[in-house]
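Note that one protein chain is taken out, while the other chains of the complex remain in position.
By written order: A and B. Residues from 1 in each chain.
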Amino acid sequence: MTLTRRTFPGFAALFSLPLAWVLLLMVVPYAIMVAVGFWTRQFPLFYPDFQFGNYAQILADPQYTTVILRTLKIAALVTVCALLLGYPLAYFLVFTIRSQKVRNLLYMSVIVPLWVSYLLRAYTWKIILGTDGALNSLLVSTGLVSAPLDIFLYNQTAMVVTLVYIFVPFMVMPLFTVLDNIPRRLLEASEDLGVGPFMTFWKVIFPLSLGGVVAGATMTFCLSFGDFVAPVLVGGPDGTMVANLLQTQFGAALNWPLGSALATLVLALVLILLQLSSRLDRAGRIDL
Amino acid sequence: MTSSPIVALDGVAKRYGAFVALHETDLAIAEGEFVTLLGPSGCGKTTTLRLIGGFEQASDGRIAIAGQDVTESPPYRRPVNTVFQDYALFPHMSVAENIGYGLSVRSGRLEKTERRRRVAEALALVGLEGMADRRPGALSGGQRQRVAMARAVVRRPRVLLLDEPLSALDVKLREGMQVELKRLHRELGITFLMVTHDQTEALALSDRIVVMREGRIAQIGSPTDLYDHPATPYVADFIGAANLLEAEALGREGDVCAFRLVNGATLRSRRREAAGATTGSRVTLGVRPERMMAARPETGAANALDCIVMERLFHGDCLRIELAPEGGGKPLFAELARTALPATVSAGSRLAVHIDPDDVMVFDAGGGK
């Protein structure tokens, strides 16, 4: 205790910059955002106030609840698909690839796309899924369909596909780490006790990887939940997500108070989710 | 071994590319035996155990357990269970769940009540009643070891494989667990096959010891056999300790053979294997430090070596003396009762050590390094 006190000035000097950073660029902006959520708007301007009209409007007007529910649905779908794709991939990398070198190489190839611009990666899917796109060319040239289909692009499926592609590394990374940390001895022990590979997976590997599943799912969900590029690039007329709504309120609609109220709600939703996931993670935490 | 062995290796070998972990090996273990695979790291003992457990596939040869060829069987189809070196307890399960794990699956499916009874029985066997609901993370090293034991024996395997089971414990605990292991072996009546690099452990526990070296079996025998009649200088040095001396056979005088050491001194051996040494051949003599006795110099005691004391180390019950033979040669170690040596004998003093001809072991110079 005394030691801590004696070193406090040094401690303060070391952490004052990041602290100021957090205060100035996180706490203050959030406080402003929450405050503006209570302001009044009189087109085209807005005035400081304290009233709940913006929140009332969000809850009363079905356009906002529709979009929030849609966003939750898309984020959940992306999370589930990313898990279904990412888990086998991480499992394959960790347990099937014997060579450390090959494993690291493949793992890097999962991560490397993150270095490519997000926009470029989303745009790629436009090229693949379009009416004149690569997928249709393939289908037509193999004779599977007679004319190009327009069912691939500009709808919610295209958004889910794009978002899964973009965010799957965030699922694979924690899963890879968690699976890689499971001692191989435990799998041997399970088989030694008469349990085959399938049940070994369900009774040993999967429970021990839950931390990675929770971490990956949380990241994927939050990232998809806040996305606004996929709806613009590959979404159709029914693709508007919460982030697009926010963009509109701060942009074209010029309604910052409503936008702030909406952003505050979204922030609360995400915080609740993070709280739940960290509780889930703590409950399942195990010393390996 | 008249009855058919419970474990039989027939020409089993394991290679990783060009590296040979285990050369072609035959081994038979009888039902109910406590057998230890002993050797330094890299000698192939763990590979042998893992081949029997099914965690490695043999490159050559056949493995049979309880009369069944299991060479190709996965671990979960073999009637053996393993106590792993680091215990490999499932961290997300309670002690009871760990122990009951192998009883809940197809191959060992039991009724719930029967399963519970068996788990309780196993807990009692290792003295962990009341710990059933703890997580492995909340147990001490010794307790984890017991859980690992209980988990392995609860399925009533024909053979229990133990991979360095005591190496993670501290010295005090290890000695207690040795007694425990011996008791378990007696009570369960099943075959134990243990891997260790600790010769004291092997000597204390085993019915038979398989000494291994560089992927081959160096010698198999009971602890006393190996101690009294090591087949090679390597085994002599590994089981207990031995001073190894280069010598030349001088010839026989009745039932005693004489050998000349490099410094010109003569040692005699009355052991059986000495009879095989032809005159003039080069041999290695082995003398255990604890079989050397202090003789007063210049008394002309029979079968003695004149030496200079280089170091005198106090070991509690005994003294450990480092000696340089007069006239040259490798230094020797002797273990003497602390009363056998006057306090005046210290570094620099002259000391003759006397060795009973029955204790001078003779190895063919060509027979292993």
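Note that in this section contacts are C-beta pairs under 8 Å (C-beta built on N, C-alpha and C of every residue); 3 or more make two chains touch, one makes a residue touch a chain.
What we mean here is this: contacts and distances are computed from a predicted model.
UniProt lists the omitted chain of the complex under the protein name "ABC transporter" (options: "Carbon-monoxide dehydrogenase medium subunit", "ABC transporter", "Cation:proton antiporter subunit C" or "Spore gernimation protein"). For the chain excluded from display, the touched partners among the shown chains of the whole complex are A.
Of A:113, A:183 or A:236, it is A:236 that touches the chain left out of the display.
Listed residues A:37, A:130, A:194 or A:216: the one in touch with the omitted chain is A:130.
Chain A residues in contact with the hidden partner, per the touch definition given at the top, are 32, 36, 39, 43-48, 61, 63-64, 66-67, 70, 130-133, 148, 150, 153-154, 232, 236-238, 240, 245, 248, 250-256.
We take it that only the chains that are shown with their structure count from here on.
The mean-CA centres of chain A and chain B are about 57 angstrom from one another, to the nearest whole unit.
Residue ranges of chain A in contact with chain B, taken from their complex: 183, 185-186, 188-196, 199, 203-204, 207-208, 284, 286-288. Looking at the complex, you find that chain B touches chain A at residues 53-55, 74-76, 80-82, 84, 86, 88-92, 101-102, 105-108, 137, 151-152, 155.
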